[in-house]
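A single protein chain has been omitted from the complex, and every remaining protein chain is retained in its original position.
== chain A ==
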Amino acid sequence: MTAGRDDGRRVVVTGMGSISCLGTGVDAFWAGLLAGGGTPAPIPDPDARMANRLMYLVPQDEVPAEPSRLAGSTLAAGPRMAVAAAREAVADAGLDTRTRARLAVVLGVEMGNAGWHESRRAGVASAAEGATWSPMTLTAAAVGAALGAGGGNVSVGNACAASGYAVAVAADMIRGGEADVVLTGGAEGVTRVGMGVFNRLGALDPERCRPFDLHRQGTLFGDGAAMLVLESAEHAARRGATAYAELAGAAWSCDAHHPTAPDPSGGQALRSIRQALDEAGLSREDIGAVVPHGTGTPLNDAVEARVLREVFEDRCDGLPLFSLKGLIGHTAGVAGAFGALTAALLVHHRRVPANAPLDEQDPECPVRLPQQEPVPLSEQAVLVNAYAFGGNNVSLVLTGPEGAP
């Protein structure tokens, strides 16, 4: 019942930007993926009183210092990284000043500027900086202000799937004719509260993020920002822009099951994958790789593997998964955008980097995880899943831009 890829305008990716544990810029990101990814390290927060302090961290000397303020608020690392990645994406897309003036911004952000609020509580930042309200999720506004983007500015907060939903919302805006160009993505910094809660829930791995490994004990977070410029194919063609990929399909569902655990049946996750394929007008045979949600939490990975087998059946044995969180950690609200950005790169480069080596693959997760070397992308499209607390499921399908007008 969801409208299809051809109901409305086609949506292409014409610019990308990122900052992650692999460094600054999309080139560094791709090179880092090919080189085997990052390694976790303790967060630089002396007030984080918790057993597990490991994260996949953006190198401290690469965390931008500016912009430091927005209206009455001091900006923490998350919004500052968002601005850096957004600037890269917009420059990469070659957007001129006139286009930027009406550019819409839709970001997925759950914790936003939480780092500043935590600094205030720890006495590092002054609460007297202002008597006026300092909203936590001002990241999209910081990006809008930095770029002079006067179009709609929306922040979406669907927990760890937030930016996956943001990408879909941005695409819907273009398909519906509301906007020609939308900057979308997400950004999150280190948060003590997020780390503390996951410690309390026993949901962090003591060593590394190792999705689908038999010995996985939970996830490990990463910080960073990932941005994509989405554009109607007509608009991109008119200005002679080069597209990396087409965002061909996006679908949502909700488990309505439990605050933190996925529905073990996987029924709703399955539905969102099938609807995304339907919207894209593609079949399962058109999918050449999957960027799974794959967090390293035991039940999540097992349910997702089962859902993938149900969708792809025996094709699953040969279908490569690129388990991104094993290389950059679980980037929380940014995870969906990092998944979409990675899928665009797989489509663009026509290959799938090697996964981080597993000690022993979980037999409850019978999916293909190439670990020795990159493998070719044998089909035209890549599926991305992003799931979250509360049973939020979003699936995206990216394909080559060849078919776009």
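A few comments on the model shown:
Going forward, contacts are C-beta pairs under 8 Å (C-beta built on N, C-alpha and C of every residue); 3 or more make two chains touch, one makes a residue touch a chain; residues count from 1.
We adopt the following convention: contacts and distances are computed from a predicted model.
Taken from the listed names "ATP-binding cassette domain-containing protein", "Hydrogenase formation protein HypD", "Beta-ketoacyl synthase-like N-terminal domain-containing protein" or "ABC-2 family transporter protein", the protein name that UniProt assigns to the chain not shown is "Beta-ketoacyl synthase-like N-terminal domain-containing protein".
Summary of contacts with the chain left out: across A:Y165, A:F221, A:Y244 or A:F338, the touching residue is A:Y165. Residue A:V156 is the one among A:V12, A:V63, A:A86 or A:V156 that touches the chain missing from this view.
One chain of the complex is left out; on chain A, the residues touching it are 1-3, 47-51, 70-73, 101-102, 105, 109-110, 112, 114, 117-118, 120-122, 127, 129-138, 140-142, 144-145, 148-160, 162, 165, 169, 172-173, 175-176, 178, 192-197, 199-201, 251-260, 268, 271, 388-392.
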